[in-house]
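Just dropping this structure here.
Missing here is one protein chain; the remaining ones are kept as they sit in the complex.
All chains are identified by letter, namely A and B, in their written order; residue positions are counted from 1 within each chain.
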Amino acid sequence: MVYSYYPGCTLKNKAQDLDRYARMSAEALGFTLQEIEEWQCCGAVYPLASDEIATKLSAVRALNDAKEKGQDLVTLCSACHHVIKRVNDDMQNVEDIRTRANNYLKLEEPYEGETKVLHYLEVLRDRVGFDTIKEKVTHPLTGRKIGAYYGCMLLRPSSIMAFDEPENPTIMEDFIRALGAEPVVYPYRNECCGGYVSLKDKPLAGTMVDRVMESAVCHGAEELITACPLCLYNLRNSGSAKKVPVTYLTEILAEALGLLPEKEAEGGAEHAEG
Amino acid sequence: MQKVDMAKADRLREMSGVNTRKCMKCGKCSASCPAYEEMDIRPHQFVSYVESGDIEPLLESKSIWKCLSCFACVERCPRDVKPAKLIEAVRQMVVRQRGGNYLSPNEVPELLNEELPQQLLASAFRKYSK
Partner (left out) sequence: MQRIGVFVCHCGTNIAATVDVKRVVEAAAKEPGVVHAEDYQYMCSEAGQLKIREAIEQKHLTGIVVCSCSPRMHENTFRQAAKRAGINPYMVEIANIREHCSWIHKDIEEATEKAVILARAAIAKVMLNAPLTPGTSQVVKRALVIGGGIAGIQTALDIADAGYEVDIVEKTPSIGGRMSQLDKTFPTLDCSACILTPKMVEAAAHEKITIYTYSEVEKVSGFVGDFHVDIRKKARSVDMSKCTGCGVCQEKCPSRKTPNEFNRGLNTRSAIYTPFAQAIPNVPVIDREHCTKFKTGKCGVCAKVCQAGAIDYDQQDEIITVDYGAIVVATGFDTIKLDKYDEYAYNQSPDVITSLELERIMNAAGPTKGHLERMSDHKPPKSMVFIQCVGSRCADKRGKSYCSKICCMYTAKHAMLIRDKYPDVDVTVFYIDVRTPGKNFDEFYRRAVEEYGVHYIKGQVGKVAPQGDKLLVQAADLLDNKQIRMETDMVVLATAIEPNPDVRKIATMLTASIDTNNFLTESHAKLRPVESPTAGIFLSGVCQGPKDIPETVAQAGAAAVKVVGLLAKDHLVTNPCTAKADPIFCNGCSTCEKVCPYGAISYEDQLVNDHGIRETRRVAVVNSALCQGCGACTVACPSGAMDLQGFSNRQILAEVDAICR
């Protein structure tokens, strides 16, 4: 199975691990991520004001590219996923935005939200299946207590993201379980980490990260996984509470699939940061 | 005396798509907000300020730079009001004015560090400036 793939700016730079492990694991699991050509940055935040069109166009271009190939569009970074899924919803349901965006783009055939947008985790759950992944795990993460950090962008608004239950999601927990580790459910896994305010307002981001970390630690998490480079950055660098290591979810996937020989050399005991 | 500016209030409702009359003042938005402590005007107040046309304080509020658009308020609002979209509309109204930017490229070099993801700059520029 071949999917169109939108990596986004950060995965080409600071979050190369997120991207690299995703592609490696995909091949091991029998699907291919085919990067779309000449993609542009999605803008990293969804433009909420109803009169913003130009800022949504890069997402529409990516969506249309996948449509022309007849493929589903897979994303990985929470921000890219959020922006592209919501813009796609606009193209499906908001006539004003659809008309104006198509007027700008002058495509051969107007884009009307035909592409299905999937998060990498949705591919794992709905297309590959966690049971299959469990079978393909060669190096189960037995004994590790891993907390999933969802953050805000994957889940909300739930009516559009339709990713999982917004207040009690389970997809990452099921993923962690499939890899042989023990998922740690903690209530602040769907609370915001502080996002972009960490640029100019470190204390606020720090407060928010501390609440997440305290909740995770209190419930027994020994490490956290995330899909978002910004969450990873904030969770690692903001706040003053006791911290546990944070990695990308694709890294533990690659590890469990036996694709990280360097980890094996460490005996799997040390958990290196990505 | 507060200055009533219904034209701006209408513009904010239009940009946000929020019907401020749906609010029943339960405060669940402010109860859910992770940035509440840092805000001078609280999420539920954005709704009532717009409803009464009291826009000037909102444009000057530091809350618009604290809201993360994390949508906890939108998800949990029992009346489907979407306060985050209203706060975003106020922010847009400010950054679209000359001199309204909260972040300038000149500031960036000293804010950078080794691990900072590109996404952070992209989103901050989208949120803070035009």
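Note that in this section a contact is a pair of C-beta atoms (placed from the backbone, for glycine too) under 8 Å apart; a residue touches a chain by one contact, two chains touch by 3 or more.
Keep in mind that what you see is a predicted model, and the values were worked out from it rather than measured.
Participant: Please pick, from B:Glu14, B:Glu60, B:Asp80 or B:Glu115, the residue that touches the omitted chain in the full complex.
Facilitator: Hidden-chain contact among the options goes to B:Asp80.
Participant: Which parts of subunit B face the unshown chain closely enough to count as touching?
Facilitator: 22, 24-33, 36-37, 42, 44, 72, 76-80
Participant: Of the residues in subunit A, which ones touch the absent chain?
Facilitator: 165-168, 185, 187-188, 214-215, 218-219
We adopt the following convention: only the chains that are shown with their structure count from here on.
Participant: Distance-wise, how many Å sit between the C-alpha centres of subunit A and subunit B, to the nearest whole number?
Facilitator: Chain centroid spacing, subunit A to subunit B, equals 25 Å.
Participant: Give every residue of subunit A touching subunit B within the complex, in rising order.
Facilitator: Against subunit B, subunit A makes touches at 8-10, 13-15, 41, 43-52, 55, 77, 79, 152, 155-158, 166-167, 191-192, 194-201, 204, 207-208, 211, 229-230, 232-233, 236-237.
Participant: Per the contact definition, I'd like the list of subunit B residues that touch subunit A in the complex.
Facilitator: Counting only subunit B, the residues touching subunit A are 14-17, 34-35, 37-38, 65-66, 68-72, 74-75, 84-85, 88-89, 92, 102-103, 111, 113, 115-124, 126-128.
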